[in-house]
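The complex appears here minus one protein chain, its other protein chains still in place.
Each chain gets a letter, A, B and C, in the order it is written, and its residues are counted from 1.
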Amino acid sequence: MRLSGLRPIALVLTREVMITVLLLLGVSFVVFVILYLAPGDPFSMLVEGQVQSEEARAGAREALGFSQSWYSQYFSWVTQMLQGDFGTSIRTGLPVASELVFVGFNTLILTIGSMLVTLLIAVPIALYSSVRGTTALSWPLTMFAYVVSALPVFWLGYIVIYIFMHRFGLFPLMTSSSRGFSWLYALLPIVVLGVGNGTISEVIRSLRDEMGRVMSEDYIRTARAKGASVWKHSFKEGFLIPVTEIIAAKIPFILGGAVIVEQVFNWPGMGRMAWQAAQDRDFPVIMGIAMLAAVFVRMGSMFQRVVYVMVNPRASKE
Amino acid sequence: MKNAPLLKIEDLRTYFYSRSKQAFIRSVDGVNLEIRRGETLGVVGESGSGKSITALSVLGLISGGPGVIAGKILFGSNGEQKDLLDGLEGYVKIGREQNRIMQVSKDVLGWERRSDEVMRTIRGGEIAMIFQNPKASLNPFTPVGKQITEAIRLHTKITDAQEAAERAIYWLKRVKIDSPALRFDNYPFGLSGGMCQRAMIAMALACEPALLIADEPTTGLDATIQSKIVDLLAELKSELGTTTMLISHDISVISRLSDSVVVMYGGTVVEYGPVRDILTASISSKHPYTSALLASIPGEEHVRDKVALQAIEGDVLDTINIPAGCRFYARCNRVTPKIRENCERREPDLREIAPGHRARCWLYFD
Amino acid sequence: MPKTILEVIDLKKHFFHRKGLFSAFSGEERRIPAVDGVSFYLKENETVGLVGESGCGKTTIGRTVLRLAAPTSGRILFDDKDITTATTEQLRKLRGQMQMIFQDLDAALNPKMRIRDILREAITVHHKVSDEEVSRRIGELLEQVNLKKGKLSNFPHELSGGEKRRVGIARVLSVGPRLIVADEPTSALDVSIQAQVVNLLRDLQSQLGLSYLFISHDLRVVELISHKVAVMYLGKIVEMGLSGRIAHAPKHPYTHILWSSLVEKQSKESSSATRNTQSGIWGVFDFERPYSGCRFAPRCPVYESQGRPTVCTDPASEPQLRDIGDGHQVACHFPL
Partner (left out) sequence: MKNYSQRSGEIGDFSDIPFWKKADAADLVYVSYGLLIVTLVVVSYLLGAFHLLPHDPHDIRLDLMMSPPGTAGHLLGTDFMGRDIFSRLIVGIQAYFLPGLLAVAISLIGGSTLGVLAGYRGGMADTAITYFTNLVDSFPRLVLILLVVAAFKPDIYYIMIVVGLTNVPVVASLVKGKILFLKQKNFVEAAVSLGLPARTIILKHILWYNCRSLLIIQATLGMGEAILMETSLSYLGFGVQEPSPSWGNMVQAGANYFMQGKFWPSTAPALAILFTIMGFHLLGDGLNNLLEGKRGR
């Protein structure tokens, strides 16, 4: 029984891994095309960056050459990447891969934390309004959601920093010199991004609509008619599935917001690094970040698929 | 007390509201009916006649406002008679104009809470319900057996999971599902429509309810499956003798299974009586709607003689726009000059026209 | 002798379901033979009824006959012309002569258009017509389908089910068809309205000389409106003949079960005899269940009572339709 339950999950996982590989190839190709078309031939710069020594670089230049066809350029670049070689940063001269691990971890914390904050705000509101319908509280709650979703996150960051600086005399910026990991330094950006990533009203709406739709399903009526708990029966389809779907769908938005919040709070993550790299035209770095971000997004959707298959007996049959 | 009906509905009104039309949808508009212990009451009517809404009102399953606004639902299973709408007046204020309800204020949430409280032991335990569209009515995320087990543990003395599961398998067998032990672990999507309806019936009967409400149990199933479900219901009826309210638009199903029949039209009961008087007797002593309905069903004679069906002209009554007089007046083909004025102006009462046979028509009294 | 307007020869329509993303590479496909070798013909001013349980392929036949779906194999002759391979443009022209009434009441009605515009569009699809001519035609159509003029400026959602059906029929009539495929035209309607529609369709047939392919699961209605009835089971016609004979003297056990299930529901005491003929009927009805030989055998009471003869399950001897007199055809090794 237990084992047979695991089989569909394993199947889905393999399927999703295959799709992920395919999509990551697609992502790398898009990145390649953008850089290939860009003026100043940044792609050659990029390939050069992947080669360490001066002699080897000259050799590579010769080997690759400008006359070389685009597909062999692409191919050699992807092979390098598969071997874990993302090249070296033009600015710092350090290998990109090791830096990606560090910033990726920081951003992962920020992203997951913010997602939780968003859900902590949105889920109760969505549940309340789907159960109660229109009440005296719905108007302020709805307005709150709209305001929060339109709020520019950078300005929200300023307000929070200002309040903490002047009220509590704290300077909640994560500076490079700061040692250790103060919870306050971590918490503030997480809360700011969680509130200000612009997805709250959409999360509320889709959760509320989904819950409402499920509540009007025939089988929920059956559950009521037999005196069983409506919550128990609607939990999987009305809550678990939509929440995981939202998590998966909103990761790109939160990662996008992270670029700004990391900037405001000086958080050493992918977003800040991408910003820096974009200014310096540091292509090996920005590419690596694009690939890593795509991996994050795909991991989110993989998580969603796995939950869906675990919950929905029908999906595992397909 | 012994002779009191199991369920007695008095002047039940369940309304909905159409914002775009700024008017009430008077789905159930003054329904009176009673179900005696042990009998099967068939409720016939076309779409919009309010038959399903009446059933849902009994169980307090109406969602959407204003919902149930007036009436009594007297239910007496074990000695005492209880009004399922007890205290409703406290939550609803009704404003009338010319004897027609034009304003309703209702504390919908408060009433829902109160109703859930009253209905807690009734739903599933005392009154069980099976629905149209069995495939959608079972929880797609839970194995069928578990859903039946849940009902058993909620409403019977059996609380042990293992014992309840055995009981559930017993009921699956009882509704003639082959290899019930295997089906127990099946999810609804793996079962056919007929099988799902059997599982629904098993779930409803497993708690041995005093009243079973079957809302269009055969609709949407294939002809051969329909007849099998009807057979099963007939068999269970003779074995268990469960009091049943059977709702259907299919007159053949009603006539096969019912002892008494209620004919509904436009949110009210237009005729009530024993099944043989209403669905089989001669035309003369029936409500014009009932006789016209029976005549519009293709039968042997139509096919044999290749004659046209006797259709009822006009459209099914729109329950938003209920006329002042008889609801069937606009489509009626038996209005006589003598009663025309009454038909147009005043709604007739549901009155006895023969022993045990009531009709709502001016033809039978003046 | 009336002319044959539609002839279908060994029509097959198979659906292919890919089992997932990567099946394109593995070639793993699920084949559903919704229509699996069907032949019949329809004469002018005649109605052929098509009955069977849901999912037996009767709607697919209707769609394929009108070339709304491309057949997998077989031939369709309309007016003795082969339309199996007609081009989109040829088909578009042909649609002026053959039409379909859909089960869904809303199918023919664009929810954002007024009834008048819906009819106007239909009238002007195949002919260039002046405005006065359009209004004259609309008036005529309304009269034909017995609909009030006041409804013209309404939107579809403001109409009742019966009215929607009438507008749908008016829309179909507006192009002046000779063949109409009616797919469950009454199933979404109330009993009292069903009778109106059945009467209307019959009146229209005698007035306009229409030919109907009438698809329905409602046996009584089919029996009433059809001259000939074809009974389908799992993508094949198992019995075909004059409607009275199909209803009252069926030769195929499946036909017998279908019609007796009607009586079953009504009769208070179902006799043990009829119950016996229905044994084994719980077998699930679907295309995915493998069969060999006669596809009805797994559910067939005759197969059981004959002691499971091998001829029924021999893949080499799948029963074919054969004539047993008076145009009555049956596909069974042991006809009743």
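Here is the rule we use: a contact is a pair of C-beta atoms (placed from the backbone, for glycine too) under 8 Å apart; a residue touches a chain by one contact, two chains touch by 3 or more.
Note that this is a predicted model, so its numbers are computed, not measured.
Novice: Checking the contacts here: which visible chains does the omitted one touch?
Specialist: Hidden chain contacts in the full assembly come out as A, B, C.
Novice: From the list C:63, C:252 or C:333, pick the residue that touches the absent chain.
Specialist: From the options C:63, C:252 or C:333, the contact with the absent chain belongs to C:63.
Novice: Which listed residue (C:85, C:110, C:292 or C:320) would be found touching the missing chain in the intact complex?
Specialist: Answer from the full complex: C:110 touches the omitted chain.
Novice: In the full complex, which of C:75, C:126 or C:202 touches the chain missing from this view?
Specialist: C:126
Novice: Residue by residue, what part of chain A touches the chain that was omitted?
Specialist: Given the touch definition above, chain A has residues 19, 22-24, 26-27, 30-31, 34-35, 37-39, 42, 139, 142, 146-147, 149-152, 154-155, 158, 161-162, 165-166, 198, 201, 249, 251-253, 255-257, 259-260, 263, 271, 274-275, 277-279, 281-283, 286-287, 289-290, 293-294, 297-298, 301 touching the missing chain.
Novice: Considering the entire assembly, which residues of chain C contact the chain that has been omitted?
Specialist: Touch set of chain C with respect to the missing chain: 63, 66, 68, 88, 92-93, 95-96, 99-100, 102-104, 106-108, 110-113, 121-122, 125-126, 171, 175.
Novice: May I ask you to list the residues on chain B that touch the chain which is not drawn?
Specialist: 15-24, 64-66, 95, 97, 101-108, 320-321
By our rule, only the chains that are shown with their structure count from here on.
Novice: With chain centres defined as C-alpha means, what is the inter-centre distance between chain B and chain C in Å?
Specialist: Chain centres of chain B and chain C, defined by C-alpha means, are spaced 33 Å apart.
Novice: Could you grab the centroid distance between chain A and chain C? Build each centroid from C-alpha atoms only and quote it in angstrom.
Specialist: Going by mean C-alpha positions, chain A sits 52 Å from chain C.
Novice: So in the complex, the part of chain B that touches chain C is made up of which residues?
Specialist: Where chain B meets chain C, its residues are 46-47, 176, 178, 192, 194-195, 218, 222-224, 226-228, 230-231, 234, 249-253, 255-256, 292-293, 296-299, 302-303, 308-313, 315-316, 318.
Novice: What residues of chain B sit close enough to touch chain A in their complex?
Specialist: Spelled out, the residues of chain B in touch with chain A are 59, 61, 63, 108-109, 119-125, 128-129, 131, 133, 136-143, 150-151, 154-155, 187, 189-190, 200, 203-204, 207.
Novice: Going by the contact rule set out above, which residues of chain A touch chain B in the complex?
Specialist: For this pair, the touching residues of chain A are 132-133, 215-219, 221-228, 233, 236-237, 311-314, 317.
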